[in-house]
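Every protein chain of the complex appears in place save one, which is left out.
To keep things simple, chains are lettered A, B and C as they appear, and every chain counts its residues starting from 1.
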Amino acid sequence: MKIGFVGLGSMGAAIARNLIDAGHDVQVFNRSPARAEPLREAGASIASSPAQAALGADVVFTMVADDAAHAAVTFGEAGIATTLKPGALHISMSTISVATAQDHAAKYREACLAFVSAPVFGRPDAAAARKLFIMAAGADEHLKVAVPLLETLGQSVGIVGEDPSQANLVKLIGNFMLSVIIETLGEACAVAGKAGIDPMRLVELLTSANFNAPPYKIYGPLIASQQFQPPGFSLPLGQKDNRLMLAAAEALGVPLPLASLVHDRFLTLRSQGLGAEHDWSAVALCALSDAGLSKAFHGS
Amino acid sequence: MKIGFVGLGSMGAAIARNLIDAGHDVQVFNRSPARAEPLREAGASIASSPAQAALGADVVFTMVADDAAHAAVTFGEAGIATTLKPGALHISMSTISVATAQDHAAKYREACLAFVSAPVFGRPDAAAARKLFIMAAGADEHLKVAVPLLETLGQSVGIVGEDPSQANLVKLIGNFMLSVIIETLGEACAVAGKAGIDPMRLVELLTSANFNAPPYKIYGPLIASQQFQPPGFSLPLGQKDNRLMLAAAEALGVPLPLASLVHDRFLTLRSQGLGAEHDWSAVALCALSDAGLSKAFHGS
Amino acid sequence: MKIGFVGLGSMGAAIARNLIDAGHDVQVFNRSPARAEPLREAGASIASSPAQAALGADVVFTMVADDAAHAAVTFGEAGIATTLKPGALHISMSTISVATAQDHAAKYREACLAFVSAPVFGRPDAAAARKLFIMAAGADEHLKVAVPLLETLGQSVGIVGEDPSQANLVKLIGNFMLSVIIETLGEACAVAGKAGIDPMRLVELLTSANFNAPPYKIYGPLIASQQFQPPGFSLPLGQKDNRLMLAAAEALGVPLPLASLVHDRFLTLRSQGLGAEHDWSAVALCALSDAGLSKAFHGS
Partner (left out) sequence: MKIGFVGLGSMGAAIARNLIDAGHDVQVFNRSPARAEPLREAGASIASSPAQAALGADVVFTMVADDAAHAAVTFGEAGIATTLKPGALHISMSTISVATAQDHAAKYREACLAFVSAPVFGRPDAAAARKLFIMAAGADEHLKVAVPLLETLGQSVGIVGEDPSQANLVKLIGNFMLSVIIETLGEACAVAGKAGIDPMRLVELLTSANFNAPPYKIYGPLIASQQFQPPGFSLPLGQKDNRLMLAAAEALGVPLPLASLVHDRFLTLRSQGLGAEHDWSAVALCALSDAGLSKAFHGS
């Protein structure tokens, strides 16, 4: 299949490589071209713009950092929408806002272009290992094309519904739930630590019992050992998703006290000077620090 | 082995039966004798007091509702401590406060009696199926006796440490984490519901992805369908554990904003008239109700 | 003095009338012309656009509902900026965002137009009685003109600084503090009510003691008696100001847990169907309702 791929961050690069390895003819584009080099070596051709990446493609993937980037690569001057051929499909894997996804869907519908939103759960190593959990939404006829392709990229594809933006909402809900797990582990490790129980031992006990899902296993040891660098998913990106969740919830009229708490944690961390060099699990630092246990800020 | 068993609530009865089925000689006691009948039929002998249940036993288990009951069956007039023979072991599976466990441990130490604290994660059906996750703490020589026995009652036994009360703290931390999952699912289902995504579908998508731990699988469908009766673990018991967690954290000097939030949820529910006939997952009702989605209170 | 006045809501109309009564030559504009009629009878001339209201004026006041209205009457096609004469002064009394005030200030500076931001504390009856508390910020030379005029409209004028947007920030901080008083009174009345102390008696006791500031005296009786209609300051406007405060704080990197709590209260109320016909002090209903005391929602 002829595939365009736009956005070669650590997630996008891993996914694009899997597409190449699966034998597809892949044209990649990234704003900073250096990141495209390894993929050229792996067999991709390099496009000079999103429009060129989409030219002649059966499917175009996008995996970019935020709403602005998504709008630019899609509807900008040399954007995908300028060259996408009738019948071709745009699959957006980016974590973008519900509003932006709705806007995208409406514009494509009007232009008779095909759009599936398919954001993913998983860190770069999971992307490389085809272990992503993918949430997909779009019209049935578009999902028919997208799902078989997505199934080669992850360990499961959940069909959310016909409205592409609903997949984005589910993705935001999932990230919200992850952020609460991080905060929970911070508070739990703070209690353990002050009671003389090694937080790492606590995490082992809990993840060997009923808290045996990946998020507890991944974030538990990071938080217990206060290892927040290098970032798997950076603090500012986590903060962005928290904002998108709160904005979506506000538009729907849903109070989310847990998301508000995490929102304040992000602001606290940024005000202490933490940023893109930290993983978002550093949210747990606040609870640890408030309990007098943090090595990273609060008087250390 | 000759075993005493005190406390035949739905958890205790299931565990006692497993001990009988394993061939042990079990003497049971329950405050209201009717609950002992089915166990007599299964082969247990009925004791007329905790003291009598402990008489001659190698190991005595207790599984009672709260600190007061624990103190009464252990140190009351006809309590276990009045007859427990030297060298015999008391295993407490109850969820009691850290302070009560510390007090118990100190008194037993002074009296040269053996004590292991072994609270459990799991609902009555898990107890019956020997699928409990058990946290055990106590002196090495006592754990040597307790652990092989506990391993026949659950799917895993985690060794917390030498101080029995630390197992109780880990149990309270675990229940705290469960209560946050419940609140999280309430908020997540509220967002989904108002966005036109069936909350049950949301739960399926998430538990088929990375939120695949038992708490999400157990509580997710209950919350999505707002099925809070009958109780697997009752609202007042959940509220009690929340109080114990906050008390332990306060004694340690650890702020737990998540536990404070859940604390307020419990008070709200009780003030709307919900009680022992509801499962503690009804905590999720607050988020659903605040979003205008609850079938159970707030104007319906 | 020749004065333009744009925005004749209940606050604007009261202020405009005071300017007329003070002998100024006032040209008024309101989007819906009916509200201008009573002022015509009081001596004002009616302008057909903001631009016409500003034409030839020495000072133009604006008192509009939100950022969009402020931008429209100022920079729209027939906006004030199109006719404001060099040397004339624009005094904005609206509660608008810090960002909009900064944008306005920058554009006027570029166009060599004079701008003072002068938002007010006080309800319509206070505006009529010239009892407003006014916060003013702008360049010294502009304040020299504005302050004497403002002093005739309120009981005090506080000079915030040279940057007009700082007056808007102080206004948002003040409204934030009022919203917390409302929430506090809701929680306090809930405790009193359930303890058998008449909430109205509680309010009398507290406001006769050290809680003797206007907000406690004004909102206390409303909340104690659960009288949230008609609105003095409507629920949606209060919610808007809460959003503006949170946005300003986020831009500055300041977590505001109290504002986040109030934010969730607003969403809860809106989801129960409360709106513009309610005063923003209805925020207190949430605490009363959670305690089982509300007459207005939650099962009544």
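Here is the rule we go by: a residue touches a chain if its C-beta (ideal position, glycine included) is under 8 Å from a C-beta of that chain, and two chains touch if they have at least 3 such contacts.
Predicted model only: the values in this text are computed from it and were never measured.
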Identified contact with the non-displayed chain, of C:Pro50, C:Gly79 or C:Pro255: C:Pro255
Contact with the hidden chain (one of C:Gly161, C:Pro221 or C:Gly275): C:Gly161
Positions on chain C where the hidden chain makes contact: 98, 121-122, 133, 135, 156, 158, 160-161, 163, 166, 169-170, 173-174, 176-177, 180, 183-184, 187-188, 190-192, 194-197, 201-202, 204-206, 208-216, 245, 248-249, 252-259, 261, 287, 290-292
Residues of chain A (touch criterion as defined above) contacting the omitted chain: 264, 267-268, 271-273, 289-292, 297-300
Residue numbers in chain B that touch the chain omitted from display: 249-250, 253-257, 260-261, 263-265, 267-268, 270-271
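Methods note: only the chains that are shown with their structure count from here on.
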Self-contact between copies chain A and chain C, residue sets same or different by half: same
Turn needed to bring chain B onto chain C - CA fit, degrees, nearest 5: 180
Rounded Å distance, chain A centre to chain B centre (Cα mean): 37
Intercentroid distance (Cα basis), chain C paired with chain B, Å: 53
Multi-partner residues of chain B (each touching 2 or more other chains): 290-292
